[in-house]
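Note that one protein chain of the assembly has been removed; the remaining protein chains are unaltered in position.
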Amino acid sequence: MTKLLEMKNLNVRFKGKRTVHAINDVSLSMEQGETLALLGESGSGKSVTLKTLLGLLPPKRSEIDGSIHVNGTDIMSLRGKALQRYRGGEVSMVFQEPALALDPVYTVGHQIAESVMRHKGVNKAEAMSTALDMLDRVRIPSANRRLHNYPHELSGGMRQRVMIALALACRPRLLLADEPTTALDATVQIQILLLLRELQKEFGMGVIFVTHDIGVAVEISERIAVMYAGQVVEEGTTHEIIRDARHPYTQGLLAANLHDVARGERLNAIPGAPPALEVRPDSCPFAPRCPVAMPECAAGLPPLHLPSDRRRVACLRAAQPLAAE
Amino acid sequence: MSVTDTYQPLPDTGGPAQPLIRVSGLQKYFPVRGGILGRTQAKVQAVDGVSFEVKKGETLGIVGESGCGKSTTAKLLIGLVEKDKGEIVFDGHALGERLSLKDLRRGVQMVFQDSYATLNPRLTILDSVAFGAKVQGLDNPEDLARKMMDRVGLDPDRFAHRYPHELSGGQRQRVNIARALAMSPRLVVLDEAVSALDKSVEAQVLNLLNDLREEFGLTYVFISHDLNVVRYISDRILVMYLGEVVEVAPVESIWHEQAHPYTRSLFSAMPSMDPDNRTKEPPLAGDPPNPINPPSGCRFHTRCRFASAVCREAVPKLSGLARNGDHMVACHLHDAESGHPKAGQGVPE
């Protein structure tokens, strides 16, 4: 079976007043129906990776190289009609702010139907019944009535459900989710996470879920790739990342979650801030903040340590068990 | 001279037994205006009958979802929003009686969530930090500002003459903390002060806040939606729902047992952090109701699994649990005389 996603040595550089090396040599691969969380902080390149996958980066200002295949299709070569068919058909996206991503002047039913008509070439009536079916599937109560609501008439959680219905209406093979629960309240966030988990099983699609919240990543994903300074520093199953984090940055993130820190105890904070990426990192980008850095860390990019199948850690120390903690 | 010596807080009155701040029956309704004449068409019941006190040196955490009134409460505490009803008493002096708004702001300061929007883009960091101290007529405001910048981890020689947009989010939030502390307050209201920061930076700022509390003998009101952070920093936690206090208790007590069904749902909504034991079912369905027309009786009854007729009619009173009077909850389940079929039994599993 073809891989759902095969991304090899992706590099993205933004030009302009200041050059930013947003993505530096990122490779990712996903099997069909897998759920991968891209975990990282602001500026780590997680959102840029998603945008690259949808071909949404401004062509004049960005330099992209590397190869990306989704279901065997080379998406870097897609142009015009083919690109439009790919976006929303093969791959679709759920955004952080549904209030901004939905069009305020059309009813939600109209927006879903519109997308179905465009991609599936069915007539209006059929598209509307698909829309209704989708609203049911995202567990919107009295979907029939909601079909004729405008986005502003819905609550935040409801709008995010509509956004998901819209993204899934054309049965994509890969769903990209860019922090879709960050703007939501805690009790609503967990509803949306569980809904996505159920829909993923139901539709059998792959999901790439971008988040900065390690707890959210645990709830949603089977695999986690931790990004830092435009690189994947550690990848593995959720279990491996949570139970056996090898990269000092991942360990720092886990500690910063405060999940099991005693009250008032001094936190092992990662000092400093991420690099600005004006130049391409030629050594471990985390070394300046790393509690266990060695002189060798500044000498060159760390080799990938591969403890098991589909597990990797970009750290010199990863081979040896860490003395920390 | 160290920065501790230049800290000039208001003198203590009433001794340690007197709460630093006490609010009772606090109410704020925001009018929703519409039409050509801008008449009030509805009222958002942002804060309704909120009472609590914060002891000297204590950190009170306030949690709740959007629309629960936690930010409005913060702004009421420092007089940025004018209260409709209720009383604010700072160290024994009631606002509006023996305490003017300006004096209140001498004793209470605030750190906001958005570190960029809180800083005037046209002022240098030093000017921003020194502004409040100047306004309050403290001695040597610029000198004080430099010392405070140094104390929060910003080298004044490097940062004093920079502008907010040249700093990172974490650095800007340090500026905001310095700005608040330069006025030598006794109470600092932190409204989602670390929420917008990256997790790794958040930990640095939390460490800093803990250090500053000790060094200057500060009292905090810490508002956040992140329960882990609130637990880490607070002594007591206050839970709000639709403008009302539903539960307030010492951290250990509430972490051990959430007495209000809403608090319990809020705690269960936290991601599990355990890949082998992920959340199976969302604790609540739907979104919080609109605070414009909050439900009658107990405001949580529309989403509560244990709601009965009495919950729709009578407003539950906030009162101490039988076995632990410090743990206060507003729920008919805990009130033996409420008339709830399961009254007095506590929240069923």
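Letters are used for the chains, namely A and B, taken in the order the chains are written, and counting of residues starts over at 1 for each.
Going forward, a residue touches a chain if its C-beta (ideal position, glycine included) is under 8 Å from a C-beta of that chain, and two chains touch if they have at least 3 such contacts.
Note that contacts and distances are computed from a predicted model.
Engineer: Name the absent chain by its UniProt protein name; which of "Peptide/nickel transport system permease protein", "AzlD domain-containing protein", "Acetolactate synthase small subunit" or "Malonate decarboxylase acyl carrier protein" is it?
Structural biologist: "Peptide/nickel transport system permease protein"
Engineer: Of the listed residues B:E166, B:E214 or B:E252, which contacts the missing chain in the full complex?
Structural biologist: With B:E166, B:E214 or B:E252 as choices, the missing chain is touched by B:E166.
Engineer: Among A:L5, A:V91 or A:C290, which one touches the chain that has been omitted from the display?
Structural biologist: A:C290
Engineer: Tell me which stretches of subunit B touch the chain missing from the display.
Structural biologist: Contacting residues on subunit B, toward the hidden partner: 38, 75, 78-80, 101-102, 105-106, 109-110, 112, 114, 117-124, 131-132, 135-136, 158, 161-163, 165-166, 168, 176, 179, 183.
Just so we're on the same page, only the chains that are shown with their structure count from here on.
Engineer: What whole-Å value do you get for the distance between subunit A and subunit B if each is reduced to the mean of its CA atoms?
Structural biologist: Inter-chain centre distance comes to 32 Å.
Engineer: Which residues of subunit A touch subunit B in their complex?
Structural biologist: Result: residues 41-42, 155-158, 185-191, 193-194, 212-216, 218-219, 237-239, 242-243, 252-253, 255-259, 261, 263-264, 266-271, 273-274, 289 of subunit A touch subunit B.
Engineer: Considering only the defined contacts, which subunit B positions touch subunit A in the complex?
Structural biologist: Subunit B reaches subunit A through residues 65-66, 168-171, 198-204, 206-207, 210, 225, 227-229, 231-234, 251, 265-266, 268-276, 278-279, 281-288.
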